[in-house]
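Removed from the display is one protein chain of the complex; every other protein chain stays in position.
By letter and in written order, the chains are A, B and C; residue numbering begins at 1 in each of them.
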Amino acid sequence: MCLVLFCIGLYCVLRKRNIIKIIIGLGIIEYAVNLFFVLIGYRTHGRAPILAKDQQILNMVDPLPQALVLTSIVIGLAVTALIVAIAIRIYEKYGTFDITKINRLKG
Amino acid sequence: MKNNKTGMTLIVKTITRLTVGLILLYGIYIVLHGHISPGGGFAGGVIIALSFIHLMLAFGRETALKKLSQTAASVLESLGALMFLAIALLGFLGGCLFFNFFLHKGKPFDLFSAGIIPLCNIAISLEVGAGLFAIFAALILFKGLGKEE
Amino acid sequence: MGPLMELQLLLLFMIFAAVVAVEVEDLLSSVIAVGAVGLGLSLVFLILKAPDLAITQLVVEILCLIILIRATIKKDLPLLRDGRWLFNTTSTLVFIALFLIFAYFALKELPGFGQPIMRVAKEYINNGLGKTGATNIVASIILDFRGYDTLGEATILFTAVMGVLAVIRSVGRIKDEK
Partner (left out) sequence: MKILPFFIIIPLGTAFLISLLAKKIKNFGDVLANLGTLSLLALSLYSTKLVFAHKILVYKVGGWMPPIGICMVLDGLTSFMLVTVNLVSFVIALYSVNYMQKYTDKYRFYTLFMLMLAGMNGIIITGDLFNLFVFLEIASISSYALVAFGTEAEELEASFKYAIMGSVASSFVLLGIALLYSYTSTLNMADISLVLAQKGTGLLVSFVAVLFLMGFGLKAALVPFHAWLPDAHPSAPAPISAMLSGVLIKVLGVYAIARIFFNIIGINNIYLSILMFLGVVSMLIGVILALAQWDVKRLLAYHSISQIGYVILGIGLGTPLGILGGVFHLFNHSVFKSLLFLNSGALDYALGTRDLQDMGGLREKMPITANTNLIASMSIAGIPPFNGFWSKLLIILACIQSGRIIYAICAVVASILTLASFMKVQKYAFFGKLKERWQDIKEIPAFMRLSMIVLAIICVMGGLLIIPLFKPFLQSAVDVLLAGNGYKDAVFGAIR
């Protein structure tokens, strides 16, 4: 069940061509990990972890992973924004998104 | 997205004028009710930011920046972050970091309940909203500069 | 089996969209495909009973999409395949295959799907309302029990904003007069 997600995330590790593609791959990895986290916390026939006024809910899903994923979504957004900013600057300096042409640093 | 200066077509502008207020209001609603219903500071903050971004996309950046300038956005963001830290520190005075210092927590399901959580939500939403708007404005502004060169 | 069925369908859809996103040659379509993945993810969150996450994922996804589209629009995209392309791809695939096999065996030791252990989580559910007064338990976790994490998270966003503003400056250094 959870294995399927790894396929998504890892398939995109082989993203090698374009800077934007790399960013996209990173985003997909991010999604996969988040989804995995939530799947861990799911309980069969569970209920959302919000108390209702009139009834007692017993079978709730695990709220902790949800809290963690909330954090990690925001982290992902922050990283994406920063990397896009860097990518835009790179485009301005090099005039291309192609990483094989961006190779002034050789080590 | 033909031109930043003039914005989009008339239809888009009209619709935007109608919806921006609603989106903003919805963002504020989500922030304030974060402790009783789904949503919260982050989601609400992003929605608030989106309402401004919406404005910016439709009318071009001058109009949006008139409503909320970029410096104001970054100041607001710092303020939001400081406010969050201050809430933490207030708790620190009362016992330890992030101590829930309202002893009276109010009735559950009320708007004014749950101690520090709504306050934290507001602080976060301020920070998130202003911060994301600042990022976006910076990216757009930069593109503008690039074109002139 | 009802929700699980939908879940699997959605997952398949997401995988398909992800593959499209990686393989399609037009940048804009690729970005849009990622958007599809993200929106699918937000639906999955809803099915998995995580409404907070669904809302957040939805709005964050929209924002990401706008940023990415602004970045990619009207940019050329070179299509390239250099000589070592085959070699690179095979080595990556081998690595991924190894990883997957290892992961598959490791995951067998996890508790089954739908039955988390919830050692700590019980505490939150049972005592969350009484101790914090918030009915949304996720909110009570992120802002009260684990408020320190959220401080870190707010800081991360702040850092990213500062970083973007720093990176985007048009003049980086003050040049020497000489």
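Keep this in mind: contacts are C-beta pairs under 8 Å (C-beta built on N, C-alpha and C of every residue); 3 or more make two chains touch, one makes a residue touch a chain.
Bear in mind the structure is a predicted one, so any value in this text is a computation, not a measurement.
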Where the unshown chain meets subunit C, residue by residue: 102-103, 105-111, 116-121, 123-124, 144-149, 151-153, 155-156, 158-160, 162-167, 169-174, 176
Going by the touch rule given at the top, which residues of subunit A touch the chain that is not shown? 9, 13, 19, 22, 26, 29-30, 33, 36-37, 40, 64-65, 68, 71-72, 75, 78-79, 82-83, 86-87, 89-90, 93-94, 102-105, 107
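Just so it is clear, only the chains that are shown with their structure count from here on.
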May I ask you to sort the chain touch graph into line, ring, star, complete or other? complete
Compared with subunit C, which chain's mean CA position is the farthest off? B
Subunit A and subunit B, separation of their C-alpha mean positions in angstrom: 22
Chain-centre distance (mean CA atoms) for subunit A and subunit C, in whole Å, is 2
Among the residues of subunit A, which ones contact at least 2 other chains? 48, 50-51, 70, 73-74, 81, 84-85, 88
For subunit B, what residues touch not just one other chain but two or more? 36-38, 40, 42, 108-109, 128, 132, 135, 138-139, 142-143
Subunit B residues touching subunit A in their complex are 36-38, 40, 42, 108-109, 128, 132, 135, 138-139, 142-143, 146
In the complex, subunit B touches subunit C at residues 1, 30, 34-43, 46-47, 49-50, 53, 57, 74, 77-78, 80-81, 84-85, 88, 97-98, 100, 105-106, 108-109, 113-117, 120-121, 123-124, 127-128, 131-132, 134-136, 138-143, 145
Could you list, by residue number, the parts of subunit A that touch subunit B in their complex? 48, 50-51, 53, 70, 73-74, 81, 84-85, 88, 92
